[in-house]
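I have a structure here, written as structure tokens, and I will follow up with some questions on it.
With one protein chain held back, the other chains of the complex are shown just where they sit.
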Amino acid sequence: MEESVAALTAFVLALFVGYEVITKVPPLLHTPLMSGANAISGITLVGTLITAGMKLTLLTTILGFLAVAMATANVVGGFLITHRMLQKFHRK
Amino acid sequence: MEESVAALTAFVLALFVGYEVITKVPPLLHTPLMSGANAISGITLVGTLITAGMKLTLLTTILGFLAVAMATANVVGGFLITHRMLQKFHRK
Amino acid sequence: MSPALVNLLYLAAAVLFIVSLKMMTHPRTASNGNLVGALGMLLAVVVTLFDKRIVSFEVIIAGLIAGSLFGAVVAWRAPMTAMPQLVAVFNGLGGGASALAVGASLEETFSNAAVKTVSLQLSLSAAAAALVGAVTLTGSFVAYAKLQGLIDERPVLLPARHLINGALAAGCVALSYWLVVSPDSALAFWLLIAASGVLGVLVVIPIGGADMPVVISLLNCYSGIAAAAYGWVLNNNALIIAGSLVGAAGFILTAIMSKAMNRSLTNIMFAGLGTVAAGAAESDKVYAGRVKSTSPDEAAILLSAARKVVVVPGYGMAVAQAQFGVHDLMKKLEERGVDVQFAIHPVAGRMPGHMNVLLADAGIPYDKLKEMDEINPMFRQVDVVLVIGANDVVNPLARQNDPSVPIAGMPILDVDQARSVIIVKRSLSPGFAGIPNPLFAADNALMLFADANKAVLDILTALKEQ
Partner (left out) sequence: MSPALVNLLYLAAAVLFIVSLKMMTHPRTASNGNLVGALGMLLAVVVTLFDKRIVSFEVIIAGLIAGSLFGAVVAWRAPMTAMPQLVAVFNGLGGGASALAVGASLEETFSNAAVKTVSLQLSLSAAAAALVGAVTLTGSFVAYAKLQGLIDERPVLLPARHLINGALAAGCVALSYWLVVSPDSALAFWLLIAASGVLGVLVVIPIGGADMPVVISLLNCYSGIAAAAYGWVLNNNALIIAGSLVGAAGFILTAIMSKAMNRSLTNIMFAGLGTVAAGAAESDKVYAGRVKSTSPDEAAILLSAARKVVVVPGYGMAVAQAQFGVHDLMKKLEERGVDVQFAIHPVAGRMPGHMNVLLADAGIPYDKLKEMDEINPMFRQVDVVLVIGANDVVNPLARQNDPSVPIAGMPILDVDQARSVIIVKRSLSPGFAGIPNPLFAADNALMLFADANKAVLDILTALKEQ
């Protein structure tokens, strides 16, 4: 239970941080923000790594592989398209 | 150590929250902000309560009493002057 | 590594994510901010790989390579105009990944002969991951298919759809209950995955293509919350913090879009908007012979005689891919000493910031892109406004209080205050909101009926020939 309260604390505080920071992003950058946030949501990769790292049966091996591959695609693709988009923004 | 990392997490996230929120306070309200923040820093009252709640010797009793009284003065006085100041602000 | 050190490094990764989002608040720093975010992710992954819990690396390495290749190739080859659907695909993959990972944990627990029960935490999180993950996966793919034109982007309204969806949702709840209360095999989990997957399809199908960005943003919000919940199970701060950041981002972007469209989220999700066609009678009343049309040559003369020109891009520019022509037009006019600026409405196009990305792609510097509040007071001093494929965002009907007007109360660009307005579109047909636009019949308005790209190129040719 103690641990859960600590987790909740981090969750609540991060929500506040997220709210404050993201309301400051100008409309100009809303599309890259959307895709950048999506890339960050690929953090589930960390969870899939832990799962895939303890392979046992054939079924779990396949599931683990798929999970890691999909999460990696989310992360790599997400950061890459955001990067491509932001490269286009420049001053005169 | 685990606990310390959780504490550090809360500390770091709260610093971000504080920074984001407080940079949004307009100069109009900087004086009440200063005194309001000071009132909140009176949260050490909670710590002094825990200490004073386990009285043992005469010396620690006196110290505990003084600590609680001083921290309470900080809290009560702090919120009160902030309140008085803010009562003055009104639209036409 | 000691658990404390691992957690400290996860915290560092989370701080990098926060810094990354903070750097996104300015176009000068945004690009580096994205790299900072990627660095945070790299740190989190490396820390995880060094953590004691991982015993076998083959599957991981294979997955990392396969996923990286797929992600990189898709992201690298996609055109800038396909950004919304790309975000949907990647988001869907992320949601699916967490569902599968939890499924693997579950199967492993059951395959272990010694263990006959599953902890409450695991079964709870498995139910949550299955629900959110599968809905995100299939919902995002439907959104992708609609935007990519693989399936009809109009709302597909099944008869009794609310009933079917309600029944499916009830089934999902029942399956979750089974999974949590008597977890004796993984069957409940996979059934739940299947039901949620179907639900994801059925929920998104009746939403019009134009509302897809809202859906994508909402699914993004979900996947953030799911990541945070997953982090709670693993007791991992990086997941918790990153997840809630993403949740907040998705929520705020969704709210901004609904607010700028002046519609509630419920309306977007359940009203099946996008099927209504404007009544012909109504538009006849508005336009009734008062619409003046013009030619590219005349437009070129007007533009080159102006001192101050403002371009208002809209969804039609995106459809026609006219942004490159617009860039050349801007250059040509500037050569002739005309001051050219761009007025960007917050919901022009079909996703937040849509126009900005396209114009930036065409090489137009971002300091020429003005936000609505900044440029609205200046329209009185503008000689010519060139509206390219925009409609709702310049519709003066929005200023009325009439609740039957779907965009009533939405702030618009006050282009009607300029000396003259040239509107490029193919016909008098309405925009996303499906209502006529009195601007087209205004005294100072001239219609240039053509595909946006063709019109811009024709004006350019006319300018060169002058």
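Every chain is named by a letter (A, B and C) in the order it is written, and numbering of its residues begins at 1.
The rule we apply is simple: a residue touches a chain if its C-beta (ideal position, glycine included) is under 8 Å from a C-beta of that chain, and two chains touch if they have at least 3 such contacts.
The shown structure was predicted, so the numbers you read here are calculated from the model rather than taken from an experiment.
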- Contact list for the unshown chain, restricted to visible chains: A, B
- State which residues belonging to subunit B touch the missing partner chain. 3-4, 7, 10-12, 14-15, 17-19, 21-57, 59-61, 63-92
- Message: Could you pull out which residues of subunit A are in touch with the chain that's been left out?
- Response: 1-2, 4-5, 8-9, 12-13, 16
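Just so it is clear, only the chains that are shown with their structure count from here on.
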- Task: Compute the distance, rounded to whole Å, between the mean C-alpha positions of subunit A and subunit C.
- Result: 17
- In whole angstrom, what separates the CA-based centres of subunit B and subunit C? 42
- Item | Rounded Å distance, subunit A centre to subunit B centre (Cα mean) | 35
- Note on the structure: Multi-chain touching residues of subunit B, meaning two or more other chains, are 9, 13, 16
- Any chance you could list the residues of subunit C touching two or more other chains? 14, 18, 237, 241
